[in-house]
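Apart from one protein chain that is not included, each protein chain of the complex appears where it belongs.
Chain naming follows the written order as A, B and C, and within any one chain the residues start at number 1.
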Amino acid sequence: MHTHTMSQDEMKACIDACTNCHHTCLQMAMNHCLRVGGNHVEQGHFTLMMDCARICETSVHLQLSGSSFSAELCDVCAQVCDACADSCERLDGMDACVAACRACAESCRAMAKAVH
Amino acid sequence: MHTHTMSQDEMKACIDACTNCHHTCLQMAMNHCLRVGGNHVEQGHFTLMMDCARICETSVHLQLSGSSFSAELCDVCAQVCDACADSCERLDGMDACVAACRACAESCRAMAKAVH
Amino acid sequence: MHTHTMSQDEMKACIDACTNCHHTCLQMAMNHCLRVGGNHVEQGHFTLMMDCARICETSVHLQLSGSSFSAELCDVCAQVCDACADSCERLDGMDACVAACRACAESCRAMAKAVH
Partner (left out) sequence: MHTHTMSQDEMKACIDACTNCHHTCLQMAMNHCLRVGGNHVEQGHFTLMMDCARICETSVHLQLSGSSFSAELCDVCAQVCDACADSCERLDGMDACVAACRACAESCRAMAKAVH
């Protein structure tokens, strides 16, 4: 557990980035990827999309709850977001997802450092 | 299952209302209610706060996924939101939660009707 | 809200059925369906698999929490489980999922009736 030194504004920004990444990944996986098929439903890629949505959703939950473990989860979240962005960059039509994942990864890394 | 006749804008509005209600209920339950204590941690009230957060989170998930059962879940979500708003109205300092729950209930009822 | 008249054993059985259905649908969607491809990743089918996993997970959450809205959610859960079972019956290698969904639908319908 940590002494939380992040400002309310910084945490609000991280919650917003995670919410946006959660929504974008889930919506694109279930609508864009399933409709396009092919590489978009390859197991490794699709699993990363769903993992990323779920971890971001959990990160939002812990931050809103005032959890002492938000930093630890944000650290994992940043890793998943970067892996998802890498996978999306290799496919067509996933620019919105790449942008959401990179922004979330950056915000989560700042959060993970601030509270350690 | 239903023919979805709601516009993208209306669904976007419902997702936003559910997201806001989810965040407000969870944050207030875990921060405000647990700190204030007394009536705010009475089992019936606190359970409604957490139920409401969870149902709204699930409603967001189904709508983003393009689920055929979004209307059925929105119907339950509207009921939980109204019950949570009623409970919050009997306590001090819960105005933000009342407003978020009422707005979400209204949006979910519109969603539930539109697709039937 | 309802007078809960279900026994602890009946609720335990419903929680177990929902947990099993959640686990089976999620595991088969992300492992079996994504690997097999073709009809198994058709949007309608795959969305039902993921919906079913999520609704069952939420049903478990509400029942464990002692929610007053467990019956309403179990009613929706039974509908999703039956739709998912119907979809799985049209595909190869989904017998375990059909069985888990049918058992969960039956248990959820009993739960939904008992508390009304």
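In the analysis below, a residue touches a chain if its C-beta (ideal position, glycine included) is under 8 Å from a C-beta of that chain, and two chains touch if they have at least 3 such contacts.
Every value quoted in this text rests on a predicted model; they were computed, and no experiment measured them.
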Full-complex contact with the absent chain, from B:Met50, B:Leu73 or B:Ala100: B:Met50
Contacts of chain B with the absent chain, listed as residue ranges: 30-31, 34-35, 37, 41-43, 46-47, 50
Residues belonging to chain C that touch the chain removed from view: 15, 19, 23, 26-27, 30-31, 57, 60-61, 64-66
For chain A, the residues touching the chain missing from this view: 1, 43-44, 47-48, 50-51, 54-55, 58, 61-62, 65-69, 72-73, 76, 79-80, 83
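The criterion applied here is as follows: only the chains that are shown with their structure count from here on.
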Geometric centre distance via CA averages, chain C-chain A, whole Å: 27
Chain centre separation in whole Å, for chain B relative to chain A (CA means): 23
Contacts with 2+ other chains: residues of chain A: 30-31
